[in-house]
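A selection of the complex's chains, in situ.
So that you can tell them apart, the chains are marked A, B and C in the order they are listed, and the count of residues begins at 1 in each.
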Amino acid sequence: MSVHYSDPKLKVFALSSNRPLAKKIADEVGVELGDVSVTKFSDGEIRINIEKSIRGDHVYLIQSTSEPANDNLMEVLIMIDALRLASAKTINIVIPYYGYARQDRKARSREPITAKLVANMLTNAGADRILALDLHAAQIQGFFDIPVDHLLGASLLANYFLENGFDEKAPVVVSPDHGGVSRARKLAQFLKAPLAIIDKRRPRANVAEVMNIIGNVEGQECIIIDDLIDTAGTITLVAKALKTAGAKTIYACCTHPVLSGPAIDRIQESPIEKLIVTDSIYLPEEKRIDKIEQISVASLMANAIKRIHEDKSVSPLFEHTYTGNVE
Amino acid sequence: MSVHYSDPKLKVFALSSNRPLAKKIADEVGVELGDVSVTKFSDGEIRINIEKSIRGDHVYLIQSTSEPANDNLMEVLIMIDALRLASAKTINIVIPYYGYARQDRKARSREPITAKLVANMLTNAGADRILALDLHAAQIQGFFDIPVDHLLGASLLANYFLENGFDEKAPVVVSPDHGGVSRARKLAQFLKAPLAIIDKRRPRANVAEVMNIIGNVEGQECIIIDDLIDTAGTITLVAKALKTAGAKTIYACCTHPVLSGPAIDRIQESPIEKLIVTDSIYLPEEKRIDKIEQISVASLMANAIKRIHEDKSVSPLFEHTYTGNVE
Amino acid sequence: MSVHYSDPKLKVFALSSNRPLAKKIADEVGVELGDVSVTKFSDGEIRINIEKSIRGDHVYLIQSTSEPANDNLMEVLIMIDALRLASAKTINIVIPYYGYARQDRKARSREPITAKLVANMLTNAGADRILALDLHAAQIQGFFDIPVDHLLGASLLANYFLENGFDEKAPVVVSPDHGGVSRARKLAQFLKAPLAIIDKRRPRANVAEVMNIIGNVEGQECIIIDDLIDTAGTITLVAKALKTAGAKTIYACCTHPVLSGPAIDRIQESPIEKLIVTDSIYLPEEKRIDKIEQISVASLMANAIKRIHEDKSVSPLFEHTYTGNVE
């Protein structure tokens, strides 16, 4: 890939969590990944050294705070500290997947709001801007006092389904729970499809939970959508419930393939035909089963980086389904 | 009402937005409202003077930032400044209705996040703690770096319906849009009722929006729930759609009766049988129509103030339907 | 007016309080006013949207926090928040009239210092610089930790009197109270005129206040000067006292025409011949009586904006009487 970006002050760095994506982004931007060594000492402490001067540079640092979340988070923080002390001009954190996002409010007494804590840590360490993708709740933008550019993955996922002819299939978009209805609705709008919502509830005390399907799915192509899939427990139960309710084919999609613990096995055994995910989180070989199809956010994020660096608006990137051709 | 609370260091103050509620809260706590003069100069500037020393006191300041939002907000900020400079020990802001809460994320390019701005303003002015009720999004808790005690109104509203025999009527709880499904579900759980969701959407370009009802409402008693009702546009359209779809009777409820502009007329003319609201926002005489029934949050908030002052947990106040008897 | 300023990174925006002045300033700078929509919702909350990208721009935002002070203040704060989140390079607040300036110290126990609170709010929201005009007390500059460029209106007012031949008339400059002597003295210096001071005091308890005139005014042309005239109570009493004491003609001037409540009537009925004010505050039609003459600060402020943007000193703008020709 050629190194063709004109401004040498734009630097792109990657840490450990997702170097293949970072490499693709750098390629799309037209720069080489910056030279940084990240070492883990024998006692687990991380040591970072930036190999070349970045004084006065605008640095874009790519890191998903996916598993191992704490190590990856600490890497970003230490790197921000190093960049600040080494006199970077601006420090822009590109977080394809923002870990701990689900702890975004005190749901029970005496709970932490870890998503806010992480926002404070990034800001206090010295970040000047965040470029994020599909935050678990849009309000997390407000956890930061620095500018946040928030990209939406729905435009990418919608594009996938449109390119694969789903607008002809009159699918139903399914929200697997009450919290994800707005996200499902956005995809439904792109696909001009109706909605269904799953309301999992215990009918009476001491009785098993039941999956109530609100909306009509019988004989339909269903597309379940969530922002992330972790252990895949809920989504596979939802898929079964849809099947039982007479759904024709069942697709699923999400932006962030966390896929921890039993996730892969559950998906493999579920009635889900295909699961569409992005590469916001690196998928190791053993998780790349046939049912899972990955689409890349590299072009979207690279475009965002260039637009930010060139003082252009980033919203054109996700107002329509994303095909790579923007303005 | 007797002044019976034992600790003279606990002071309750009210500003202009909702003195009747503040009076009730103070009565329930067992103290008199603190002596403060709030004047508006002829040029519109606000002047506040605290009449008696509050050095070393724990002050609870009650103010909804309802209409006129900017004046009410400015009153709180000036009062916090005065309390801080006058050496209050702690400054606890009791906000039955948190204005600007709907601007809680950048929905479009270059929008402010005013709910966060307000949180910063309260914190920077010197607030030590927030006691809020039914914030538009639970994530607004994370906009603050100071402790937020977040009370839920659903327990009060549910109690109303239970006391009025609705558990026998097998009602359907209706969310008027995709964003309020979680709130509707909480009420549904208290009432052991099923859910329906309204998905308002334009079927094709250049065609009027249609109210799709997801879920079954035919022949049912419906309870529409929202956190606030502003101009009552959506909720009255939803009520009509439910009627058209064969709903039997239509009730509506919300915590915060903003009821601005054409709201009262719209409700009056709508098929809504009864609208249950709280007194988090003061309802002037002209808005107190027969269809609207107000239940008071005074006991709930007074209990919260006492529990905070006495270092007890506040969660018991809203985990179950609230009847005033806690522990 | 032609748009001729060379650097497209300089943007001038106006909010609601004084658009005619803002328009004049933009014209003088040689740019168009930026495109921003400011809406007030039916419940009184303000919604701001910046219509075009301002990433990387140097924004000058013009707003007087005059009546309605709280709405106008909140507009600025929300706009600063929006500009910051939209990645403006610098945010420069141009405040022709700084409201709440009179609350600049604790004059009585437990009073707030609202002028400082407002300074903190502007700074915390994200302002990088303040451009102000005739602050009620020069010390308000020190309420900010960001740079404040403080323009003085005396040079404009002095110019008016000089152009109207007052240096020939040997006028007396009158301070209407003990707090304004320094300001009066500055005008007196420009006009090479003597000073008189009014000392309003109650001679004994239970006796009406008396206007003692310190200095000689008999048979003289008097020019009363203040930084602002609010309800015009004091200044019209002073005018009467001067008349009684044998003053020949009485002029008055101030930078900021607050003119609230009974001000216009009082001035109309007073022995004041003419009141010279600036357009730092917008005067609605009904306040534009013949006795009031308005001179514009637009050229002064536009020059200041250009000098700041071009890294030049602003002090040459007010060290001498201002005629628009600077260096």
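For this structure, a couple of remarks:
Following the convention adopted for this analysis, a residue touches a chain if its C-beta (ideal position, glycine included) is under 8 Å from a C-beta of that chain, and two chains touch if they have at least 3 such contacts.
Remember, it's a predicted structure, so these values are computed and weren't measured experimentally.
Because every chain is the same sequence, the assembly can be counted simply: 3 are drawn, and the full complex in the file has 6 copies.
Just so we're on the same page, only the chains that are shown with their structure count from here on.
Centroids of chain A and chain C (each the mean of its C-alpha atoms) stand 51 Å apart.
Centroids built from CA atoms put chain C at 40 Å from chain B. Centre-to-centre separation of chain A and chain B, using mean CA positions: 33 Å. Among all residues of chain B, those that touch two or more other chains are 106, 108-110, 113, 116, 120.
Contact residues of chain C toward chain B in the complex are 41-51, 53-54, 66-71, 73-74, 77-79, 81-82, 85-86, 99-100, 102-103, 106, 108-114, 116-117, 120-121, 124-125, 230-231, 258, 260-262.
The residues of chain B lying in touch with chain A in their complex are 104-110, 113, 115-116, 120, 137-143, 145, 148, 150, 178-179, 181-182, 184-185, 188-189, 192, 194-197, 199, 201, 203-204, 212, 214-215, 313-315.
By the touch criterion given at the top, residues 129, 147-148, 308, 311-313 of chain A touch chain C in their complex.
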